[in-house]
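Complex shown without one protein chain; remaining protein chains in place.
Chains: A and B, in written order; residue numbering restarts at 1 for each.
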Amino acid sequence: MPTTAFADVTASDSALRRFLHGLPGVDAVGLEARAASLGTRSIKTTAKAYAIDLAISMIDLTTLEGADTPGKVRALAAKAVHPDPTDRTTPTTAAVCVYPDMVATAKEALKGADVKVASVATAFPAGRAALDIKLADTRDAVAAGADEIDMVIDRGAFLSGHYLRVYEEIRAVKEASGPARLKVIFETGELSTYDNIRRASWLGMLAGADFIKTSTGKVAVNATPANTLLMLQAVRDFREQTGIQVGVKPAGGIRTSKDAIKFLVLVNETAGADWLDNHWFRFGASSLLNDLLLQRQKLATGRYSGPDYVTVD
Amino acid sequence: MSDTPARLGVFKTYKLYVGGKFPRSESGRVYEVTDSKDKWLANAPLASRKDARDAVVAARKAFGGWSGATAYNRGQILYRIAEMLEGRRDQFVREVADAEGLSKSKAAAQVDAAVDRWVWYAGWTDKIGQIAGGANPVAGPFFNLSTPEPTGVVAVLAPRKSSFLGLVSVVAPVIATGNTAVVIASEESPLPALSLGEVLATSDLPGGVVNVLSGRTAEIAAPLAAHQDVNAIDLTGAADDEALAKELETAAADNLKRVLRPQAVDWNETPGTGRLTAFLETKTVWHPTGSLGASGSSY
Partner (left out) sequence: MNQTSTPASPSPFEYAPAPESRSVVDIAPSYGLFIDGEFAEAAEGKVFKTISPATEEVLSEVARAGAEDVDRAVRAARKAFEKWSALPGAERAKYLFRIARIIQERSRELAVLETLDNGKPIKETRDADLPLVAAHFFYYAGWADKLDHAGYGPNPRPLGVAGQVIPWNFPLLMLAWKIAPALAAGNTVVLKPAETTPLSALFFADICRQAGLPKGVVNIIPGYGEAGAALVEHPDVNKVAFTGSTAVGKAIARQVAGTRKKVTLELGGKGANIVFDDAPIDQAVEGIVGGIFFNQGQVCCAGSRLLVQESIQDELLDSLKRRLSTLRLGDPLDKNTDIGAINSAEQLARITALAEAGEAEGAERWSPACELPSSGYWFAPTVFTGVTQAHTIARDEIFGPVLSVLTFRTPDEAVAKANNSPYGLSAGIWTEKGSRILAVANKLRAGVVWANTFNKFDPTSPFGGYKESGFGREGGRHGLEAYLDV
């Protein structure tokens, strides 16, 4: 039990429900206003350079398409290792994130590099499959060398109030993940309310999530400043009460350096400096990287760059 | 030839009306009230500063319940006052005729108008909130509503000349909205006001909502104007005395009482809402609305 402080709250479905429903409510307008207010921070010069490199290092460079091929994955891996071929001081991304059947290819392509391989699993993105299939999916990815597993929760079970079922599923996947770090995706756009996002965050952390992650990138609303702020509050409070630090990964919809920097401000001023590290914060993104690179080139040279000066992968 | 003497009438001892009771002045003093031809009518209590203080205590005590009553309930009670008054019409016609030197028919017109005034204000209790308040369309995700609320304890200097219609015209709007009142009756003609207390006492009006004092206006008004637990003052009764009005308004500034300055009023005209709104505060409450879900279109 990773969270003995809360052992009793997961003892039964009703205890878990009481606990989750007893968490402080979230006022949507106030939460969004706070996120918007932090979004007005003006990050310039040295701070911007720091933030851009940090953001690059936090990217889970992702391809999750039905059309993915080994070639596509190898190109992505190369990009992760050398995001800007013209500037070898550019940090590597944190990981590449692929489907389980592409893990071996990615692992091979990243041999020797300090870039992790993350794999979505558990019948991503819908999560609509039997538990043993989800677990097999997970074990398959880990066996192929995945360092990290990005699972999706059963939103249907969550929304129908079967919290213990969701909890137990996460625990089972955690166990199946073995040494791999487990990111738990809530699909916040489907949970719909901020109260649900807070409850899901605690549920995930109680079940042993190493990361809590907003979304799959496959629905209309993915990461937003507000839902990420809310999850940052959750990991902050969870560490305060249990001593256990959990990471946060907003995914989907973050495309510009400006957006990424706003998220880093959220991290800095909500969870705090301890989370300003790719061990504790990630961006699930693909196109974001090129924009960060363009901004990085602009800072280095003083002139605006263009899309011809970053690689298209 | 009967030697049975003519029946001797029974005089009424006029008393103050404070906290729903009919005390004599704590000073033990009275003053002579005469009609317009200087004929003695009665002895009226000469209220003291202490009577004024007691009246404020009673009015404050009554404020929570009265302001918290539903507007519908207040309307019913004000209407009940009109009913009770109608039943004692003859008494008030006589008292008003004596007080103001009016013919019986003119006095009757005054009393009828006073009854109708209670009815007018009875109907306002549950409408003024809609007239004076409302939703404000703020530029943001907030529900925003302004509501009028009673100011609190109001000291009322009833008009000197119009001893009954004028009196009713200044008292009814104060209590219609949920304020409580300490009323100083017309100094020269206090008897209709003191009799009104008897009507109020039998109209389901909670004790202390209206308190009626008689005596020297300047003497009673001064402590009321300076009283820190009085929220507002209606100076109508100081209309003929600029110096007094100024002195009272100056004293009222100490706790920033709302002051209704004396002005020329034709009591026979239909009143507007001015006397209702004079003793109302506007409270504005904000609450976030927000979207139904976190997946809303805020981004």
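To be clear about the criterion, a contact is a pair of C-beta atoms (placed from the backbone, for glycine too) under 8 Å apart; a residue touches a chain by one contact, two chains touch by 3 or more.
Bear in mind the structure is a predicted one, so any value in this text is a computation, not a measurement.
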item: Option touching the unshown chain, where B:18, B:42, B:56 or B:252 are the choices; value: B:252
item: Absent-chain contact - pick from A:51, A:166 or A:182; value: A:51
item: Interface residues of chain A (partner: the chain not displayed); value: 24-27, 29-31, 33-34, 40-48, 50-51, 54, 233, 264-265, 268-269, 272-273, 276
item: Missing-partner contacts on chain B, residue numbers; value: 131, 134, 136-140, 142, 144, 146, 151, 231, 242, 245-246, 249-250, 252-256, 258-259, 261, 272, 274, 281-288
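We take it that only the chains that are shown with their structure count from here on.
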item: Chain A-chain B separation of Cα centroids, rounded to whole Å; value: 68
item: Footprint of chain B on chain A - complex, ascending; value: 27-30, 32, 188-194, 196-197, 220-221, 224-227
item: Touch list for chain B against partner chain A, complex; value: 141-142, 288-296, 298-299
